[in-house]
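All protein chains but one are shown at their positions in the complex.
Moving on, here comes chain A:
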Amino acid sequence: MGGEADRIPDTPLLDRERRLRGYRINKMAMGLGDPANRAAFQADEPAYLDRFGLSDEEKAAVLSRDWSEMVRLGGNLFFILKISAVDPVRITEIGAHQAGMDHESFLRDRLGKKV
């Protein structure tokens, strides 16, 4: 599939381009599986991000919890979700943010929940 994977609209898949582009941001987030790194992230987030060589653009996306931007920059949900273990946010809120919807509308209109 490679570069053809994005033929399905609004559905970013982890193809070669995204893998290379998002490698640093995903490696940074993967690190949060270690309690020492979670402590470092909490203590001084910019310094933790610098350890993984994130660009200014990538750092800004992470620091502002801009989930759509993190994904645009190659971040993959299974990695960046680990940020929510340190700074709690529901996965449905991350979904709503990417869909450009408020949380209640997202639950109702996308997931069919009665809210």
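Just so it is clear, a contact is a pair of C-beta atoms (placed from the backbone, for glycine too) under 8 Å apart; a residue touches a chain by one contact, two chains touch by 3 or more; residues count from 1.
As a working rule, contacts and distances are computed from a predicted model.
Between the names "Autoinducer 2 import system permease protein LsrD", "Quaternary amine transport ATP-binding protein", "Aspartate carbamoyltransferase" or "Protocatechuate 3,4-dioxygenase", the one given in UniProt for the chain missing from this structure view is "Protocatechuate 3,4-dioxygenase". For the chain left out of this panel, the touching residue among A:Ala40, A:Ala60 or A:Leu77 is A:Leu77. Only one residue from A:Asp34, A:Asp50 or A:Asp102 touches the chain missing from this view: A:Asp34.
In the full complex, chain A makes contact with the omitted chain through residues 1-2, 5, 7-16, 19, 23, 26-27, 30, 32-35, 38, 68, 71, 76-79, 81-82, 84-86, 91-92, 94-96, 98-100, 106, 110-113.
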